[in-house]
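One structure is given below, represented as structure tokens, and several questions about it will come after.
A protein chain is absent from this complex, but the other protein chains hold their places.
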Amino acid sequence: MKRLLFLIFLGFFAGFIYFFSLSLSKPKLSDITLQEGKMLPSIQELVDLNGDIIDERSLSNGKVLLNVWASWCITCLVEHPFLSKLSKGEDLIIIGINYKDDLSKAKNYLDENGDPYKFSIFDYKGYYALKLGVTGAPETFLVIDGKIVKHRIGEINQKVWNDEFKVFF
Amino acid sequence: MRNMIRRNRANKIYLILLSLASVALIVFFIIKALEKNIDLYLTPTQIFSGEYNTVQKFKLGGMVEKGSLQRVEGEDLVVTFTVTDFQNSIDVVYVGVLPNLFKENSGVVASGYLTEGNAFWAVEILAKHDENYMPVKLESYD
Partner (left out) sequence: MTDISVDFVGNALLWGATIGSFLGAFLSFLHKHELARRLIFLISVVLLTASAYLVIQFLNDNFSFLYVAQNSNVLLPVYYKISAFWGAHEGSFLLMIVLLSLSITFSNYFIRNKNQIMQSNFYALSILFLYLLFIVTASNPFYILSNPPINGADLNPLLQDPLLAIHPPLIFSGYVFYAVTFCFVMSGASGVFSKELFSIIKVWSSISWFTLTLGILLGSIWAYYELGWGGYWFWDPVENVSLMPWIAGTAFSHSLIYSRTKIMLSWMVFLSIITFLLSVFGSFIVRSGILNSVHSFAADPDRGIFLLGILSIFTLASFIVFFRSKDIFKGNWPKFGSINYLLLLNNILLMTILLIILLGTLYPIFTEVIFESKLSIGPNYFSELITPLTIALIGLFTFEQFLRLKGKVFFLSALSLVVLSTGVYFFFEQMIFLSLITAGVLCIVLFFNLFISILNHQTSLRMHKLFGHLSVAALTFSVLFNHNFSESVDIKVSEGDQMNLLNSKIFFEKVEIVTDSNFNGVRAKFVIDEEYPLLPEKRVYKVGGQITSETAVNSTLLKDYLIVLGDRFQDGSWSVTFSKKYGILMIWMSSFALLLSIFYGGLRRQL
């Protein structure tokens, strides 16, 4: 009878472990839809950090990695070295979206930590980010010929890159 | 003697099975009660897909669209705004004081009912924290 109880316990235990490992392995359903499969919204009169108007074609030709960052965002600082590494490898253009930031702080941030971006869109009010469906910083979009193929909310690092982005190269 | 031990053993096994059955019964009733008190949690796209029960009270989740928050003239505490999941959006009507975390261009969860005109009548608004803090310039109250 002890054995019977122990078997019942083991049954419950196995079910319990199975259920929670399932729930851990499944990506969370989020109420904010990722933007994959959508076309990049058109840009008008967007400027970079130097105040130059951005040419729309620079975003919609070839493989472009759009990275939302800000000087106030600590996680962006964490993923910065990885972006720097990326900018040296792969045939890939990395473009930043400087999100709700102060111009001088943003420039200072790039001076101190290095600039992996071809250029950064200065999105002071977050309007362009809103069109893109950005919820915060950092977020990263992989755009191939104007189409968003991958949208990542949160930090990117080597592991995330290998698991989710690598397939497009 | 051996017979007695065996009978005792059988009794104990019956006892265990009996208690397991009663636990199962309790669980069954609890789950019944659970199903009575469910609040579904839907995005605008899910609401219009028609695959979910939107007759009863449910929770709506999404982002508050920029520039959509309006106060209804003449009505003291009536506000309307649009909740979007970037694919579909739905108009929301709410009467009452909005919580602090409620902001345009930020996440929101509202619980309430779908009206006949396909708008959402919110009974309660629970604004959500953004995952990342966003420092905004100090805004004065005007």
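Note that the chains are named A and B in the order they appear, and that numbering of residues resets to 1 at the start of each chain.
Heads up, the rule we're going with is that contacts are C-beta pairs under 8 Å (C-beta built on N, C-alpha and C of every residue); 3 or more make two chains touch, one makes a residue touch a chain.
What you see is a predicted model, and the numbers here were worked out from it, not measured in a lab.
The omitted chain makes contact with just one of the residues A:Ser21, A:Asn50 or A:Gln158: A:Ser21. For subunit A, the residues touching the absent chain in the complete assembly are 1-2, 5-6, 9, 13, 16-17, 19-26, 28-29, 31, 71-74, 77-78, 80-81, 84, 112-114. Although one chain is not displayed, subunit B still touches it through residues 23, 26-27, 30-31, 33-34, 36-42, 52, 59, 61, 71, 76-77, 95-98, 100-101, 129, 131, 133-139, 141-142.
The rule is short, and it goes like this: only the chains that are shown with their structure count from here on.
Taking each chain's centre as the average of its CA atoms, subunit A and subunit B sit 28 Å apart.
Of all residues in subunit A, only 1, 4-5, 8, 31-33, 35, 72-73, 75, 100, 126-127, 130, 133, 135-137, 153-154 touch subunit B in the complex they form. If you check the complex, the residues on subunit B that touch subunit A are 9, 12-13, 16, 20, 41, 43, 45, 61-63, 66, 85-87, 105, 107, 109, 130-136.
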